[in-house]
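Have a look at the structure that comes next, please.
Of the protein chains in this complex, all but one are displayed in their positions.
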Amino acid sequence: MHKIPVGVLGASGYAGRELCALVAQHPNLTLAFATANAQRGESLELPSGAVRFVATEDAALGTAQLIFSSLPHGASAAWVARARAAGARVVDLSTDLRLGNGAAEQVPYGLTEWQREAVRGAQVVANPGCYPTATLLGLLPLFEQDLIAPGATVQVSAASGVTGAGLTARLDLLFGEVSENFRAYGVGNTHRHLKEMRAATHMFGADVDLLFTPHLLPAARGILATITVPLNQALADPLALWQQRYVHEPFIEVTPALPELRQVQHRNVARITVRAVEHVRTPTLQVFSAIDNLVKGAAGQALQNANLMLGLDETAGLPQ
Amino acid sequence: MHKIPVGVLGASGYAGRELCALVAQHPNLTLAFATANAQRGESLELPSGAVRFVATEDAALGTAQLIFSSLPHGASAAWVARARAAGARVVDLSTDLRLGNGAAEQVPYGLTEWQREAVRGAQVVANPGCYPTATLLGLLPLFEQDLIAPGATVQVSAASGVTGAGLTARLDLLFGEVSENFRAYGVGNTHRHLKEMRAATHMFGADVDLLFTPHLLPAARGILATITVPLNQALADPLALWQQRYVHEPFIEVTPALPELRQVQHRNVARITVRAVEHVRTPTLQVFSAIDNLVKGAAGQALQNANLMLGLDETAGLPQ
Amino acid sequence: MHKIPVGVLGASGYAGRELCALVAQHPNLTLAFATANAQRGESLELPSGAVRFVATEDAALGTAQLIFSSLPHGASAAWVARARAAGARVVDLSTDLRLGNGAAEQVPYGLTEWQREAVRGAQVVANPGCYPTATLLGLLPLFEQDLIAPGATVQVSAASGVTGAGLTARLDLLFGEVSENFRAYGVGNTHRHLKEMRAATHMFGADVDLLFTPHLLPAARGILATITVPLNQALADPLALWQQRYVHEPFIEVTPALPELRQVQHRNVARITVRAVEHVRTPTLQVFSAIDNLVKGAAGQALQNANLMLGLDETAGLPQ
Partner (left out) sequence: MHKIPVGVLGASGYAGRELCALVAQHPNLTLAFATANAQRGESLELPSGAVRFVATEDAALGTAQLIFSSLPHGASAAWVARARAAGARVVDLSTDLRLGNGAAEQVPYGLTEWQREAVRGAQVVANPGCYPTATLLGLLPLFEQDLIAPGATVQVSAASGVTGAGLTARLDLLFGEVSENFRAYGVGNTHRHLKEMRAATHMFGADVDLLFTPHLLPAARGILATITVPLNQALADPLALWQQRYVHEPFIEVTPALPELRQVQHRNVARITVRAVEHVRTPTLQVFSAIDNLVKGAAGQALQNANLMLGLDETAGLPQ
């Protein structure tokens, strides 16, 4: 079968490398180019063979039917425009075009399980952040069924592996600083993912406040979000709500047991459970949602969206 | 100077070994015996020399002026009684005599910064659990100043290193299962520390619900508690409240920066900061409190209490 | 296509679980049964669905065309006999039938790249240990070309992740004991893998001594063997020797760069490089060989052998 050429801009980071590896194993796609300015001329070794990085300026944008942009936040939007001008569809993994980030043009928000139909016909999709993916997939059934207590504060206490910060030479990300350590960071409205989650909340018309507390784990990959939600009514069988919502979703695993990072690493899934909170006065629920930040939280979901945009099987080439 | 003989029951676990090491370096104490039934006859190597474990039955209880019990929950209370009958003071590190655990006799609760005067004159002290230590030290100023919104839910999202589960041969604590992993556990009123925290809350007469969500970290030592508290009023300078409360406390570090596990490991301190939560409708505060679960959360605080009970300098022999 | 039924005895350990997962994703195989005495009735969750463990006694051995035995050393041989009596081919992952372990019957030794033809026609194959796999694949070209200095000592300094010790509840394998630690173990002829390596050496007729020093890594998976070999002659282009020997091998990667554990984890490959040692008086070579102890060092190689025994494509179902 003829394979569809796709390109990756910004392919030397964690998400970009993951994208190249996924494309290399995809039954219907082939990698037309992978760009990395600082590493141009170097090779990325994949099981299927080596990929040679070119400078982004030198990429033959027009040779790709779809382009993934893993360029840095701020630098990506301009290249999305150039890729479109060259005739390619685009999945943008940066924040530039995402909800809540002030983009001039509104493009579909690629939380696939929520926006599948908008993604299917899109020329450009803004791929969600890793924390918003874990959080919003956990909250989706409550938003859709309008079950959150009005005026309530939804608390998202989340922890992420260090690859969430990208492949950047920062002292605070050295093994010697992260091993045997744990800390909160980006508290108090400072994390850019909070804007994205708030904007999604507004799209649902939910009258809630969000309190987001990210933590840095001594682990390479994975996010666990522990979300506490005051409800407007007690639910007799809360788990059933998630089971029903996601029963046909190939990449959402709803289970009675509490999810663990190990269960989702290297897989394009979100694993979710819920628990009614006892011994508090107002009906309250805890949602536990785990993803691999580089797969369902980045490259995997980007490929899931690309599959839809290109008319392929949504699950093609994705590690379940 | 003549050194005071002390004994350690249940010395082969993590807290017991830490106690032996602390006693060995203490300027005023000497180790009279260390018991460990399964390991009797074996030696614990310390920088100061080897300590030989004896069976608990064979310990000469009467030779110690003070005895630490690190025996398992359920087995400890009976030995506390025998130690007292032999004339020794006791610091019990098990849950047996703690608040909220249904003990017949009420003994002082050794959260030193709260109950110092009761500890000073006590024959027996119940040493707090590790999670309650981190949590209650974080909440103390709010309880004492009656600042928590009545009827509110105080959320404690905490993460602990695996030594918090003790030196027990459980498959789920193997390196191969914990490394690169993260998960919640003991949710929904099942963790024994929740009872202890609730009982402390009741002692303050606070009308609040507690929601406690512990997580297991891929780290050996340390607890970080991220605590969210709805207030009955906004605070102009929240950090000042903690700074004033703890200004004379040698083992409490109040800092503007978010605490990290690395800053407290191997030290008998709690490191605390607070942040007002913006963009939520009700005045809300987040308290971040970090301790070493084996030191301030167990052996260190036990020694701090023992120092008081024996009329020694409270800080003697404690790693600051 | 009709799938071939295979069974796994002792499926609850690390290698057994890995085997079940590999079989579940194999295009030509289906899992007839998976046994685990202590966990019988429990389920192993796989992406493809749950597998229910049965007691080994209750396994319908006759329903499988091939049976993998991951039963404990000592217990496996008897079940291999029963499996054969039931008409199944067998890949035995225990030491029971391996070289150097005193087995009554000699069965092919499943180091596939060395013994491929013997494996192809075999009813029973003894799957190699993880350390011997890494070591012998590194040494094979030297043995075959008779390049090792007679009477020399070949030094194998190797380090393994903790899953190499199996899923057993040992205190010394707890996260709290292994994290931030490193130690040698099993030195001095005590490691059972040394007998296996010696026996292989004898099969080549090589007149060498083996010095094997294993170490325990603070990592879950992977073995790196650093092997030092005195040669009977200097080699002009040592890497070429490995490249030529393995050029047609789908699971051996010979590279100029030093191999890392990350490059081989979750893959059925050995990654090897060699370096001439300068500034020593006798021609000496260092071979660096890395594998995933649970894949190429256990379950993956077992499946590679099973593919051959069943007349399937050798690479079917194996993560490259």
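Read from first to last, the chains carry the letters A, B and C; within each, the first residue is number 1.
Note that in this section a contact is a pair of C-beta atoms (placed from the backbone, for glycine too) under 8 Å apart; a residue touches a chain by one contact, two chains touch by 3 or more.
The structure presented is a predicted model; accordingly, all values stated were derived computationally and were not measured.
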Per the touch definition above, residue among C:Arg89, C:Arg221 or C:Arg245 touching the missing chain: C:Arg221
Candidate in contact with the missing chain, chosen from C:Thr30, C:Asn189 or C:Asn232: C:Asn189
Sole residue of A:Glu18, A:Asp96, A:Glu113 or A:Glu180 that reaches the chain not shown, by the stated touch rule: A:Glu180
Residues belonging to chain C that touch the chain removed from view: 151, 153, 155, 157, 159, 161, 177, 179-185, 187-189, 209-211, 213, 215, 217-222, 224, 226, 228, 258-262, 265, 275, 277-282, 284, 286, 288
Absent-chain interface as seen on chain A, which is shown: 14, 161-163, 167, 169-171, 173-180, 218-221
Residues of chain B in contact with the chain not shown: 45, 47, 179-180, 263, 266-267, 320
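Criterion: only the chains that are shown with their structure count from here on.
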Rounded Å distance between chain A and chain C, as computed from the means of their C-alpha atoms: 37
Length of the line joining the C-alpha centres of chain A and chain B, rounded to whole Å: 39
Approximate Å spacing (C-alpha centroids) for the pair chain B, chain C: 46
For chain A, residues contacting two or more additional chains: 179-180
